[in-house]
Structure formats: structure tokens, C-alpha cells
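One structure coming up, written as C-alpha cells, with questions to follow.
Excluded from the complex is one protein chain; the other protein chains are retained at their positions.
== chain A ==
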Amino acid sequence: MLLAIDSSAGTSVAVVDRAYGVLAEASVDDNMRHAEVVGELIEAVLRESGAVVSALAAVAVGVGPGPFTGLRVGMAAARTFALAAGIPLLGVVSHDAIALGAYGGEGWGELLVTTDARRRELYWSRYEGLDSLGLPRRAAGPALARPDEIPSAPRRIDATAVSAASLGLLAERVRASGRAAEPIEPLYLRSPDVTLAVPKRVTS
């Protein structure tokens, strides 16, 4: 059983179990209120699932890509929750969770996933079905591009939300497979927006 958190779009939290599936999921789509809602959502899914912290085997966290400010809130909460609970933290590319949800149980075929990167750009990833472990096979991405630069695909999902339940189920499959999880580094895909300060004259 594990706790899953994603804040790469809105904020989504779930408790999932490999054998019993999704035990609880709670989400807030508002993409400006991550810091306000993340604690209550965690508390809500623990209560609803009846899971005690000591029964959790790991925390899964969406590492993005996603707008930075919100993404960091979920990642910070997941890191400290795992630290305090003394359990491992597993990174999951948030697009992979979207792809898993889109493919369902026995997905195949090419799939393009995009999410909003703001500033008239999109994050995108391209998938080629599920592998033998039931994990989405990411063929390209995640990457950042203008809408007109994104490759076409027979099937495309422009997602506005990421389900922590899908993310958690994906992490459970990765864990069961013994495959290494993704590194727990935020996928910003953009450098901090800074310009070097040039001293300006104040007198003309």
C-alpha cells in the first residue's frame, strides 16, 4: 500500500494498493492552491482508506513536468512525508500516469500526452502502448514545445489533471517489477527566468 501525490497540474492525492487497487483518491483541480490543499488531501485519503501511516510501504510522487511553483509543493510534502514515515520515496513522470489512465488495462497504439506549461507552451510525451509489466512505454519526452511544434499522433490527450491514483498504481507496478523508479528530481524543463542585472545610469 502506498501514498501517491501529484501537484504537476492541480493537486491529487491517493492511497492505492497493488492487490486492492485504489483505496481512496482526493483531488483539487485549482492550480493556484497547492500549498493550501495538500495537507488536507493527504489527511482525507488516509482517513477514507483507513490506512495508518505505519502500514504504508512507500510514497509515490509525480516529478512533473509541470508549472514549478505547484510542482514543488507536492514534491516537498512527499519528500518530508516519506522521511518522517521512514519509507522510500518513488518518483513517477506525471505524464506516465496520464498515459496509464488513457490506456486502461490493455492499451496499445501510439499516444501523445500534453499538459499546460503556461507561456503558450506545452509539455508533451509520446507513448507506444503498455509494456509486458503494464507500464506505459514512453518513446519520446517529456519535452517542452510551442503548440505548432508538437509531433502529431493518431491519438492525443490534452490533460488538465493528473490522477494520483493512476500515479500510485503505476508506482506499485514499478515496485513489483523490481525496476528502478524515476529519479526524484523535478522536471522543470525550463531554466529559471532570470536576466543578468546591468547597472543603469540614473543621470542622463
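Methods note: a contact is a pair of C-beta atoms (placed from the backbone, for glycine too) under 8 Å apart; a residue touches a chain by one contact, two chains touch by 3 or more; residues count from 1.
Here is the rule we go by: contacts and distances are computed from a predicted model.
Chemist: Report the protein name recorded by UniProt for the chain absent from the figure; options are "Tryptophan synthase alpha chain", "High-affinity zinc uptake system membrane protein ZnuB", "3-isopropylmalate dehydratase small subunit" or "tRNA N6-adenosine threonylcarbamoyltransferase".
Modeler: "tRNA N6-adenosine threonylcarbamoyltransferase"
Chemist: May I ask which residue of A:85, A:102 or A:189 touches the chain that does not appear here?
Modeler: A:85
Chemist: Which listed residue (A:2, A:22, A:37 or A:164) would be found touching the missing chain in the intact complex?
Modeler: A:37
Chemist: List the residues of chain A that touch the chain left out of this view.
Modeler: Spelled out for chain A, the touching residues are 33-40, 42-43, 46, 53, 68-69, 72-85, 186, 188, 192-194, 196-197, 199, 201-203.
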